[in-house]
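Note that one protein chain is taken out, while the other chains of the complex remain in position.
Entry: chain A
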Amino acid sequence: MTMALNTLTIADARAKLAAKEVTSRELTQACLDAIEGASALNAVVTVTAERALDMADAADARIAGGDATAMTGIPLGVKDLFCVEGVRSQAASKILDGFTPPYESTVTANLWSSGAVMLGKLNMDEFGMGSATEYSVYGPTVSPWRAQGSDAKLTAGGSSGGSAAAVAADLCLAATGTDTGGSIRQPAAFTGTVGLRPTYGRCSRWGVIAYASSLDQAGPMTKTVRDAAIMLGAMAGHDEKDSTSADIPVPDFEAALTGDIRGKKIGIPREYRVDGLSDTIAKQWDEGAAMLRDAGAQVVDISLPHTQYALPTYYVIAPAEASSNLSRYDGVRYGHRAKLSAGDGITEMYEKTRAEGFGTEVQRRVMLGAYVLSAGFYDAYYRKAQRVRTLIKRDFETAFADGIDAILTPTTPSRAFALGAAAEMSPVEMYLNDVFTVTLNLAGLPGISVPSGLSADGLPLGLQLIGKPWEEGDLLNTAFALEKAAKFETKAARWW
């Protein structure tokens, strides 16, 4: 066998499995071998090789029995934020050191019941808080991409940087990610992969370690738009264990991929042309609009007037929800407990445990959240932010009511930055990475990043499409048309 099976897309692997050209065991072994050779990337933090091969054998039996789904036998990586029964799941945090859940997240349970194969857990920013996968107890993930003529290490983005790097480097056919402020789409843009954040409520949040519950949503990270459609179908669905999960049917997202977007109205929001937007990104954006126009869509300028307030709104609401969600890490029920001195009581136990267990950025956000929720400041910060959030959502509702089908923007304001650069930035500078992605989390909308081209120094760039609630099928179809026109086929040259 000379063909590298780990480089296949889900769709191609599905065809080869159905035609009995390959087995899931062969696919899975190819991925395990690729993972073994890619420790320099630090994308995979726990490998579950034995379980993977067992699951692959079960998938092969299922395929032989004629009972396969689109995901049967497909080897996947899982972001460390998802609880997987019997497998260390610690959200890249020291405070969950060694935590081994006795239960399974609904999204991963859905994937395993569709026959997908679990390869291992993927690196991320602690609790999803970060844009570079540098704030991790496992150490940073290194992007498989390097700028032309440079061997400087680059970030794979964050927080789902391990997922993005693993997909880009063909360590798995696809991976799960989660997106609270851009954590699926920004890493996808930085690594030349596709990242889909579904409508809030499309995928159950049960068993996904919580960051900010009104913003968190799981989604697929894949090599192609078609793969994102296939994988979302297997992840999504109503779940009684998550009261915010939508009780509506999951359509056949793949069937929506006709590539025909004639007559669709695509909005270009003028507020996204921010100061400091790089010329390369601006050019990509214009070219993307032209591609959609050439495919028969109508491209119009629109206004989303409250865009500039999305970031400050997010950085009130997300830390507030985080401070509440992360209060459960008390050193009592799971994970790390600090060594106590003689005479220490329960308050010292909490305070020492949380000081040792949480990284700097998590501590910062938990404290910010405690502040904006504290007596005397709640109205000025938290309630104010919730009001502005209403206005941000209304901006989108107005655009869609005016007949806009999807909104096209850049995914990120720049190409991937150097590893370590995050440490040089102030928190606010770091937060600016989310400027184009965070708006739709606040509004609960679906969004997808599609690779659109390369920067002057050969690094991938992505364009983001934002869709109407529950219309992921239509959004994926527009993304499919963009993908076909952009013809992004470059892979990272292997150095690892």
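Everything below uses one rule, namely that contacts are C-beta pairs under 8 Å (C-beta built on N, C-alpha and C of every residue); 3 or more make two chains touch, one makes a residue touch a chain; residues count from 1.
Going forward, contacts and distances are computed from a predicted model.
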Discussion item. Leaving aside the chains you can see, what is the UniProt protein name of the one that's missing? Options: "ABC transporter ATP-binding protein", "Ribonucleotide-diphosphate reductase subunit alpha", "Hydrogen cyanide synthase subunit HcnC" or "Aspartyl/glutamyl-tRNA(Asn/Gln) amidotransferase subunit C".
Written reply: "Aspartyl/glutamyl-tRNA(Asn/Gln) amidotransferase subunit C"
Response to the item:
Answer key for A:E351, A:D402, A:E424 or A:D457 versus the chain not shown reads A:E351
Worksheet item: For the chain left off this view, which of A:E50, A:D151 or A:D247 is in contact with it?
Response: A:D247
Item to complete: Sort through A:V428, A:A456 or A:A493 and give me the one touching the missing partner chain.
Response: A:V428
Discussion item. For the chain not shown, which residue from A:P251, A:P312, A:G420 or A:G458 touches it across the whole complex?
Written reply: A:P312
Practice prompt. Could you please point out the chain A residues that touch the chain left off the display?
Written response: 98-103, 199-201, 214, 240, 243-244, 246-247, 306, 308-309, 311-313, 315-316, 323, 327, 330-337, 340, 344-352, 354-355, 358, 363-364, 366-372, 374, 381, 383-391, 393, 426-428, 431, 443-444, 469
